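Sharing a structure, written as structure tokens. Questions coming.
Note that one protein chain is taken out, while the other chains of the complex remain in position.
Now for chain A:
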Amino acid sequence: MAEQVIVCKELTKRFGDFYAVNNITFEVTKGEIFGFLGANGAGKTTAMRILCGLSFPTSGTATVAGFDVYHQQDQIKRNIGYMSQKFSLYENLTVLENIEFYGGVYGLSRQVIKERSNELIRTLGLEREAKKLVGELPLGWKQKLAFSVAIFHRPQIVFLDEPTGGVDPVTRRQFWDMIYEAAATGITVFVTTHYMDEAEYCNRVTIMVDGKIEALDAPQALKQRFQAENMEEVFYQLARSAKRSSD
């Protein structure tokens, strides 16, 4: 049986009497691209924050890379990468300086950082931009760079929170190529998205509605079960039953 890198059991996060995440249970296998879908306000971000060690659950259990979300947040943080839709590199640092900084805070040595960043700059084709401020790069490049920085320390799992928001279709396609490459090296990818074509690229997909997981399967299987042409229809069938207003 394949190794499970994320295991959630009856995970719940309550704010007052509002159940942001309501009793969710799922597992993610090593090297898998795991899509996390849901309308705005469905509880995706809250669940993801718990798994990243940014927030404590109210009840239930969860382990990430084998570490407990209640007590081993530091170990979790050392073994994951994270990239959010809110652009998270420093615009007033250069490409190389950003890579160096994030490499450094994950405990890589200066020697390793130097070698890997040269390699990364080559792969991304950013040789001419390496010493430019990140703020001067176009959005698509920034997002690709942010993803590369998120997996620079070779984490076991990378969490991507709507990574392709506002990016053009060609760049999105390139971005997903990068995700596939990362997954091929054994990094597990946990990704939230609003683009249903991207959902098709995932190995497995969950759809959250009102804090609960309403569906979890491979995109192909979901389409058959809901007799839908594409993921868009699957999503629509599930999400329209939502009672929560979007935020």
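Please note the rule applied: contacts are C-beta pairs under 8 Å (C-beta built on N, C-alpha and C of every residue); 3 or more make two chains touch, one makes a residue touch a chain; residues count from 1.
We take it that contacts and distances are computed from a predicted model.
**Student:** If you look up the hidden chain in UniProt, what protein name do you find among "Oxidoreductase", "RagB/SusD family nutrient uptake outer membrane protein", "Biotin transporter" or "ABC-2 type transport system permease protein"?
**Tutor:** "ABC-2 type transport system permease protein"
**Student:** Identify the residue among A:Asn22, A:Gln73 or A:Ser117 that touches the chain left out of the display.
**Tutor:** Considering the complete complex, A:Gln73 is the one touching the chain left out.
**Student:** Of A:Asn92, A:Thr185 or A:Ser241, which sits in contact with the chain we cannot see?
**Tutor:** For the chain that is not drawn, the touching residue is A:Asn92.
**Student:** If the missing chain were put back, which residues of chain A would it touch?
**Tutor:** Counting over the whole complex, chain A touches the hidden chain at residues 52-56, 73-74, 77-78, 80, 82, 84, 86-93, 97, 100-102, 104-107, 159.
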